[in-house]
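Heads up, one of the protein chains got dropped from this complex, but the rest are sitting where they should.
Let's turn to subunit A:
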Amino acid sequence: MYAFDVTRPKTVDEAVAALSQEDAQALGGGQTLIPTLKQRLASPSALVSLTGIEDMKGVCQDGDTLVIGGGTTHGTVASEGGAYPALAALASNIGDPAVRNRGTIGGSLANNDPSACYPSAALASNATIVTNSREIAADDYFQGLFTTALDEGEIITSVRFPIPQAANYQKFVQPASRFALVGVFVSKHADGVRVAVTGASEDGVFRWSDAEDALSGNFSPDAVDGLTASADGLMTDLHGDAEYRAHLIKVLTKRAVAACQ
């Protein structure tokens, strides 16, 4: 690691102010950022820890919406997100207990790792990413590998998930990292079905619109039978090529729909 300062503000405003310094960076649970620092792949001058901001923590239900503070750990979502079981289940399968006890939803969405789990939930649920300055619809938020709509120094304060009629997340793990080799989140709402795919695309999380159309008409695994996910633009690496990932997208979509029945 290179040397840096650490501050631990108590409010979002203080954090925003602290982040306005040159090269300052937000620190959530540190489960991505700390390894990056240890490898000397980043050199922020100051880390602004968000863990002291009580307003950014916790899970609460607001009518049909589950609101999760941006600083809420995966472990808390797993244990307190029962109003949205598919989301709680997703959180309970991220990493290991140490990762879940520190890593946060805000950190995960801000990082937007192409193999991370939460981005698929946010996109499939049509969630709203709430920051210190605005609200961003999930469809506008994810902008490619490790790229989001967030501005410099902008903080995710909470995420609002409309609670669906039915939903399920299928994660097919990459054997080494156990991130998603492919993950598919299917979510059924009054106005239709959304299918978001993580782990697969060179551009990060995306919606499989053919499947959404088919499933919105007929919410059963068979509805996907006639479809093929395109391998164009999908990742090829040590653990799977584009063709395999395309195949898994379909298998996992069917399984997710089956699990919703």
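By our rule, a contact is a pair of C-beta atoms (placed from the backbone, for glycine too) under 8 Å apart; a residue touches a chain by one contact, two chains touch by 3 or more; residues count from 1.
As a working rule, contacts and distances are computed from a predicted model.
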For the chain that's not shown, choose its UniProt protein name out of "Glutathione S-transferase family protein", "4Fe-4S dicluster domain-containing protein", "Xanthine dehydrogenase family protein molybdopterin-binding subunit" or "Cytochrome P450". "Xanthine dehydrogenase family protein molybdopterin-binding subunit"
Using the touch definition from the top, which of A:E80, A:D210 or A:D241 touches the missing chain? A:D241
Specify the residue from the set A:M1, A:A98 or A:A137 that touches the hidden chain. A:M1
In subunit A, positions touching the absent partner: 1, 39-40, 172, 175-177, 181, 237-241, 244, 247-248, 251
